[in-house]
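Only a single protein chain was left out; the remaining protein chains are all shown in position.
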Amino acid sequence: MASLGKTDSASDSALGYSTLESGVGNVILTSADALLGWSRGQSLWAFPMGTACCAMELIAASFSKFDFDRLGVFPRQGPRHTDVMIVAGTITEKMKPVVIRLYEQMAEPKWVIAMGNCAISGGIFYYDTYSVVRGVDQFLPVDVYIAGCPPRPESLQDGIVQLRNLVRAESVSPGVRYRRRTEIPLRTAPAPTTPAPAEPASAAPASAPSKDPA
Amino acid sequence: MRSYLFGVLWGFAAAILIALTALFGVWWERKVAGRMQMRFGPQQAGPAGVLQTLADTVKLVVKEDITPNLADVPVFKLMPYLVFVPSASAFAVIPFANGWAPFNTEASALFFLAVPGMGALGMLLAGWASHNTYGSLGGVRAAAQLVSYELPRTLSVLSLVVLAGTTSAVGIRGAWQWWWIVVLAPAFAVYFISSIAEVNRGPFDLPEAESELVAGYFVDYSGIRWAIFMMVEYSGIVAASLFGAATFLGGGLGIPGPLGVLLFVAFTVAFTTMMIWVKWSFPRLRPDQLMSFAWKVLTPVALVQLLVAGVVSAL
Amino acid sequence: MSTADTDGTRRLDPDLDPDGSCGTAPSATAAAHPTVVHATNEYSSGVRGAFERCASLFVGLGITAGRMRARPKTLRYPFERLTLSPRWRGALRLTGLLGTDEVSTIQADCASYNARIGEMAAAGGLPPCTGNCPANVDARGQALYLAKGMSAEAYELVRLRNVLPGTMGRICHYPCESACKRNHYDEPIAIRPLHRVAYEGFQQVRAERVRPLPVTRGQRVAVIGSGPSGLAAAFDLMQQGYEVHCFEKEGKPGGALYSGVPAYRLPRDILHGEIDDLVAMGLRITSGVEVGVDMPIRHLIDEYDAVLIATGLQSSRMLPLPGADAEGVMGALEFLKVGNLTGDVGISGKRVLVVGGGNVAVDCARVALRVGASQVQMTSLESMDELPAHPWEIEEALDEGVVALCAWGPHSVMAEDGCVTGMRMQSVVSVFDAHGRFAPQFADEYMEVEADIVLFAIGQASDLHRLVEGSGLELTERGILPVDRTLMTTQADGVFACGEVVTGPGSAIGSIASGHEAAVSIHRYLQGIDLAEGRAFRPDLQCPRYGDVDLEGLQATRLRAKMPMAHPEERAKDFRSVELGITEAEGLREAQRCLQCESGVCVGCAFCARACPDYAIDVERVDDPDNRHVARYDLDLTKCCFCGLCAEQCPTGALRHTAQYELAFYHRDLMVFDKQEMQRPEEGSRATGADGCAGGGCD
Amino acid sequence: MPDQEFNQELVVNVGPQHPSTHGVGRILLNLDGDIVRKAELIIGHLHRGIEKMAENRTYLQVVPLTDRLDYVGSMYANWAYCRAVEKAAAIDVPERAEYLRVIVCEMQRIASHMMSVGSSGADSGAFTVFVYAFDLRERIVELFEQLCGARLTYSYVRPGGVAFDAPDGWADAVLAEMRKLPTGLEELDKLLFGNVIARGRLKGVGIMSTEQAIAWGATGPVARGSGVALDIRRQDAYSVYPRIGFDVVVGDNGDAYDRARCRLLECFESVRIIEQAITQMPEGPILTDGIPRLIAPPKGDAYARIESARGTLGVYTVSDGGAKPYRVHFRSPAFCNVSLISRLAPSHVLSDLGVILGSLDPVFGEVDR
Partner (left out) sequence: MTTTFAATMASIAEKFKSAVLADSDGVADACIRVEREELLGLATELAAKGFDQLEMVTAVDYRDRIGLIYRLVSATLSASLVVRCDLPAEQPRVVSLAGIWPAADSQEREVLDLFGVAFDGHPCPKRIFLPDDFCGHPLRKDFESPTLIRRPDLI
C-alpha cells in the first residue's frame, strides 16, 4: 500500500505552529487547554452554508486539488455535527431566518467564517439592492472574515488556519468561558498617522461621494 | 462457567477494543477515501494524521450534546446505548484465536448474527424520538433494511454451519478446510454484501443518505451521542470483517502461530478496505431496489449455496 | 471491457474519429440538417446484459483503484503553494502616490534621448502625449512642474526638445493632444496653451536664467539657415559644448517662422525674443549673408569642422497652366514674405483667388484679407473634409470671411491683355486612387471664377543651385539634395542637412525633430563614433483612437480651459494675434488636470472610482501648488469585486493587482485599506500584517 | 372522518440549505410514505435584484454583474450580454475576439457540464464521481486563471471584443489539455453512466416527452434529453460557429439519465469545437478600436441569445440613449428548467427528487437573478 502521504508536520513547526502536534514524542499534554485547543483546532468540521459563487470554491476546497481534509476540516451537512459555519455567498433577507435557525441548531462551541465579500458586507451587491443583507455580522458573531470575490480555495484554507490560531487561543478555564475575537489584540497597532478610517461601511450609508478633484 | 469478574473485565476490554477499532476505522476510511479521490486525507494531526481521530473524539466529548425540546427525551437519550450494546456484544463471540473466543457458547455464530439485529430497533426509535422528519424517515429505512438483510446473511453463515457441523464460531473456525474457499465463495459474497447492508454502508447507506436525508436517524444527535453512533458503525465494519476472516477463511487459513495471526489481521484490514472501496465507488440504491436486491438476488443465491453445501457435506 | 452499446458511444472511441475529420467546415449544410448523436444507451438483453451489469461494477472498482495508485494532486498549503498566473487579480495596491513619490521627468542629453524614449516605451512607461510628439517633448513633465507653479523649470524642460517653446506654443499642430488619454474620459489637456503659460512664466525670471553655455569642445560647426531645424540642431550642439555659427540670408533670423508664418499667428517679438535667448547662450548668428552668393560654401567646409544645411524651402512651385505667366499670378511664399514683412502687396480692393488646400494656402488667404483684399476665395482639389490644412485653421479662415470652393481643379488662367481676370476650374471626381496615391480624376464640367490676383500655394521647393557650387554636392535633376533621411548625411564628408530641405513640406515640430537627428549625427561625426552603430531610432508609436465622449452633463472642473479667440471681424482687419492665451490661474488648473500617464504614481484622478461597479474606491486630492498630494485613498476591500476594471482604467498604471490572496482578517475595520495599506510592499503575502494573531498558544 | 386524517400526507420541507438542491432552492413535498404526491418549488433565496442594479450602472459596469448570474458558467452571461450591447450600439467585433469567445465559452461548457455531471453523480450517492468531475473542471479553471486572472468570475468578454489576449503558450496548453480530456470523460462515463446501480437510479426517472419539453419551456440539455434537437449554436449560427463542425447530442427517453449523458457527450463536442477553433484562430486585434468609455447605444431595444450550458440564455436590453441601460432582462434557462420539478417530481420516490433536480442542473444565481 503506497505510503499514505509523507508527513509534513516536521516542517509545521518551522512555520511557528505549536510543536504540540508534530511527532508522537512530545504529545505529553501539559494542560487541558492545550489539549482541547489542539483537538478543536485540528478537527474543525465545516457546515458549508454555501449559497452563491463562493459555494463553488468551498466545494473545490474539499476536493483533490486543495484538500480541506488535510487540515482536519470535514464538510458535513447536518448543523448538529459541525463546529464552524462557513457562510459562503450572498445572504438575502429571505435566507436570513434560515441561516439564523441553522446557526442556533449548531452545537456550542461554534465559530463562523464569513467567506467572500457578499457575506462580509454584501460586496458587489451593497448598492442598489433591496433584498441583500449587507454583511453576515449583522446577525451572526463572525470570527474570521475572508475577503475575495470569490476567494481562492487557498484563501479559505488560510482562513481556516487563522481560525485554528483563534481556537487555540481560547481556554476553558473558569471565568474565561469563551474569548471572542474582539478581545484578541492586534499583533501590531496600526500606524497612527491617519485618523481611524471612515466608520465601517456596513453601518451608515456610503460616506459622501468623493469631492470631485479631477 | 466463567466467573462474573471475567465478564466485567471483558466488558471494559471490549469497550477499549471498540474505541480503538473506531479510531482506526475512521482514520483509515478518511485516508483510503482520500487516496481514492487523489488527495491526502488528514495529515496535520500527528505523523500522517494518525492523531486526527483522537482530536475528533476529544472535540466531540467536549461538544455540547443538544437534546431537541420536542424530542421524547428519555428515549432520545437512551437510543445511542441501545444501538451500541448489541453491536458491542457481537465482539464477545468472535473466535480471535484457534479454539478461543471470549465467550465460547454453543450457538455463538448465530448469536453473532442475531444480536446486532437489535440495533435496528435502536435506530428506528432514535429517528422517531428526535421528532425530525428526516430522522424518522431514516429510522424507518434503517429498520426495513436491517430486517431484510439479516435473512441472506444468516443463510450464508448457515451453509458454513452445515459444512462445519457445529453452530459455534470456534467450532467452525476449528473445522475449517481448504476447499471450503472454493465451495463457499458465493456464500462469502452474500455474507460480505449483506454485512455491508447491515452496517448501513456503501451502496446501501440509505438510512444516513447524505444527499437525501442529510444525516438519517442521527441527524439531531450531536457531541458524544453522535460519536457513539459513529463508533457503532465502524466497529460493526470491523466485527463483520473479523467474523468473515475467522469463519470463511479459518482465521489465517488455519495456519497456527504468529503467521496465522498476521494473516488473520491482514484479512480483516483487507475486508474493511473492501467495504470502504465499495462505498466510495458506487452510487446509492433506491429503497425499492434495495429490497428487491435482498429478496430476489441474495436470498436465492444463499439458498442455492445452502443446497450445494448440504450435497457436499453429504459426500 | 468496453460497454458495447448502441452508436451513442461512437463519440467515445477517439481512434474512430481522431482528427475530428467529420468536423470539416460544413458551414451551411450543418445548419440545415445537423447530424444528431444519440445519448441513450441500454445494456444488451438477456445473459449478455447481466454479464455487462456485473462487469460495470468491477470496471468502477478498477477505475477507483487506478486513481489510488496515482500520486495525489493535492497542494499541501501552506508548505506547497500554487504558482499563480501573472494575471491573477489579487488585492489591489498602489505602486506610487502623489505626495510621497515623485513623477520622473525625461532629462537626457540629445545623444541618449532617443534611447531613453525607446526604453520607456518598451517598459510601458512612455506617456502617449510624449510618444505622439515628433520631437518627444516631455509634456507630462511640463504639466507636473506647472501644477506646482514652477513655470520656469517647465519652460526649460520643454526647451530641451522643443527649442522655441513660446513660438511653438502658438503655431504647433499639437499631435500630442490628440493622443492624450483624457480624450477617453472628457477633453484632452491643453498642452500647447501650457507652452505659452510656461513661456510667460519664464519671462519673469529670464534675466537670471539665461546663462551662456560653456564651450568645452574645440570643434566649430556652421549652420546655414536659422529656421526651427537649424536652431534645434544648433542648441543641441551648444549643449554638447561645440561652438556654433549660424548664417541667415534674410535680415532677421527665424527662417520660415519669420517670413512664412503670419504675424497674427506668431507675433514677431516672441520669436526674436527666444532667438535672442539662444544668442545670449552663445549662438553666433550673422544675418544678411547668403551662402553660395555672398560666401562660397567651400569656405565654410574648409573653415568649420562640420556644416549643416538647414535652408528650408524657398520657392513655391507653379503650375504650367495656359496663361500662368500673366501679370497678377504670384507664388505663395513670395506673397507671404512681402505680406508679412512689409504689409502692403498692392492688392487692396482686388479679388484674390488662392489655389491649394494646405496650411500655406490658408495663411495666404488670411493674409490677403488683412492686407486689404476685397474678396478672398480658396479652391482645392480635395473636398471639404479631405483638406490637408488643419481643421481649426480652416474654421478660423471661414469665420473671417474666406470662401472655400472645394473639389475644383485649376484648368487655365483667363487673362486679358496680360493681366489676370479669373480662372477656369474643372470639377474633380476623386483625388486619391484606391491605394491612396495622388491621382486626381476630373469630370468635364467647367466653371469660371473672376479674380484679379491668383496665388499658387500647391507646394514648395528648394533652389540650392547657387548654394552647392563648389561643394562637391550634386543635385538631382528636380533640384533636390540627396540626403540619407535617417542619418541626415549628404555625399560630401562633414556636410549634413536637416529640416524641410530633407523632409519636404511638413510641420515646424517635424523640422525641429529632424534638427535633433542631425545634431546627433554631427556630434558622433565630430567624436569619431560610427554614425549608424547603436543608433536608437525613435519607436513608431501609433496613437490609440479613443471613442468620442458627449460632454453635456460633465462637471465644469473636468472640462478643458477654453482658449479665448479675438472676434472674427476685428481680427480680420489687422495682424493682431488671434489666440489671446489663457491666464496663469487657468494654466495652473489645466496642468492639475493632467493625469501623469504611465508614471506609476497615482495622482488622485478618481477615474478608478468612476470605473468601479461597486463604488469601493474613495479618492480625495488636495491641490494647492506647493503641497499637492492625495489626501485620502480608501479601498473598501469588502466591496471590491476583484473585476480589474479599475486597474485597466488607471491612466498612470499605479493601481495594480497583487498576487496576495491570503485575505483572512479578524477585524472588519482593517478591511478598508487606507493610504498606508495601499502602498504596502508587493511581496508580503498577508495584506494587513496588523490583523494576524500569533500561532497557537498566543497569550 | 378518521381515515381522512389517518392517511394524511407527510409534508417534508427539503429546505434551502440541502445537499441535493444544488444551492438555495426549497421544495415543499407532500409525501405519501415515500411517494411524492405534490412538489412545490420555492425560490428567491438568492434573489439579489441584479436587473434592478443594472439600471444604475454603466454598460461596462454591468459585465461584472453578469459573472455572478450563472457563476458556474459566467463566460456565457458575459457573452450574451455583450452581444446584446453590440447589437444595440452597432459595435463590430474583430475576428480573433470571436474565436477567443468561442474557445472560452466551449471550455466553460465543459467545466459547467463537469459540475452538473459530477453533482448528478453525488445526488445518486457516487461522491467520487463528483471529485473526478471536479478534477477535470479544475484543469479548465486553471487555464482560465492563466488567461484572465480569475477562477470563477472572469469579466472576460467585453462589448466589442475580449479583455485580454491569450498569453503565449496558452493555446498550446489548451490543446494539450483537450487531448487529455477525452480519456477523463470516458472514465467518468464508465464510472457513472456505465455503472448498473447508477443506471438503475437515473433511468426511467423524471420522464418528459418531446412535446412537454417544448410546451414547458425547457431548453438546452434538458430539452435535448427529450429529443428536441434545439441548439442555438446551430439555429442562429451566430459568431463563428458556422465555420466549425460539431453535432447536436439528443437523448431518446427524456429521463434523468439521458439529460445527464447528453451533457457528458456535449463535452466531447466541445473538445472538437475547441480544437478546430484554435487551429482556425487568426492573429489580429482583440478589441474593436475607438469604443467610447461610456457606451451609449441609441434609443430602442435589442435582444441576443446564445446557447449556454443550461440552455437558451437571452439578454434583452432597452436603452434610452443614456450611459446606463434603461432595462436589462436575462432570459434565464435555469429558471425555466428548474420550474419543471413541480411537474416531474410527482409519483416518484423521495430519493429520486435529488436526482431529478440534479438532472435539471439549476444554478440558483441564474434562477433567482
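Which chain is which? They are A, B, C and D, in the order written, and residues in each are numbered from 1.
Criterion: a contact is a pair of C-beta atoms (placed from the backbone, for glycine too) under 8 Å apart; a residue touches a chain by one contact, two chains touch by 3 or more.
Since we're looking at a predicted model, the values are computed, not measured.
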item: Which displayed chains the unshown chain touches; value: A, C, D
item: Candidates A:42, A:64, A:77 or A:131 - the one touching the absent chain; value: A:131
item: Sole residue of D:170, D:238 or D:303 that reaches the chain not shown, by the stated touch rule; value: D:303
item: Interface with the undisplayed chain - residues on chain A; value: 93-94, 126-131, 205-206, 209-210
item: Residues of chain C (touch criterion as defined above) contacting the omitted chain; value: 606, 609-610, 614-615
item: Touching residues on chain D - with respect to the absent chain; value: 43-44, 47, 49, 51-52, 56-58, 61, 87-88, 214-217, 219, 230, 235, 294, 300-303, 305, 312, 314, 316, 318, 323-324, 326-327, 329, 331, 335-336, 339, 368-369
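We take it that only the chains that are shown with their structure count from here on.
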item: Centre-most chain [mean C-alpha coordinates]; value: D
item: Chain pair with the higher count of C-beta pairs in contact (A-B, B-C); value: A-B
item: Chain A and chain B: spacing of chain centres that average the CA atoms, whole Å; value: 37
item: Intercentroid distance (Cα basis), chain D paired with chain B, Å; value: 43
item: Rounded Å distance, chain A centre to chain C centre (Cα mean); value: 52
item: Two or more partner chains touched - positions in chain C; value: 57, 60, 63-64, 67-68, 72-74, 76, 185, 613, 641-642
item: Sequence positions of chain A contacting 2 or more other chains; value: 2, 5, 8, 38, 63-65, 67, 70, 77, 124, 127, 149, 152
item: Contact graph of the chains (line, ring, star, complete, other); value: complete
item: Residues of chain C touching chain D in the complex; value: 3, 8-9, 11-12, 14, 20, 22-28, 30-31, 34-41, 43, 53-54, 56-57, 59-60, 63-64, 67, 73, 84-89, 184-185, 544-550, 611-613, 641-645, 648-649, 657
item: Contacting residues of chain A [partner chain D, same complex]; value: 49-53, 55-57, 59-60, 63-65, 77, 89-90, 92, 94-95, 98-99, 102, 124-125, 127-132, 149-150, 152
item: Chain D residues within the chain A interface of the complex; value: 15-19, 23-24, 44-49, 52-53, 55-57, 64-65, 67-68, 71-72, 115, 130-131, 134-135, 138, 141, 151-153, 364-365
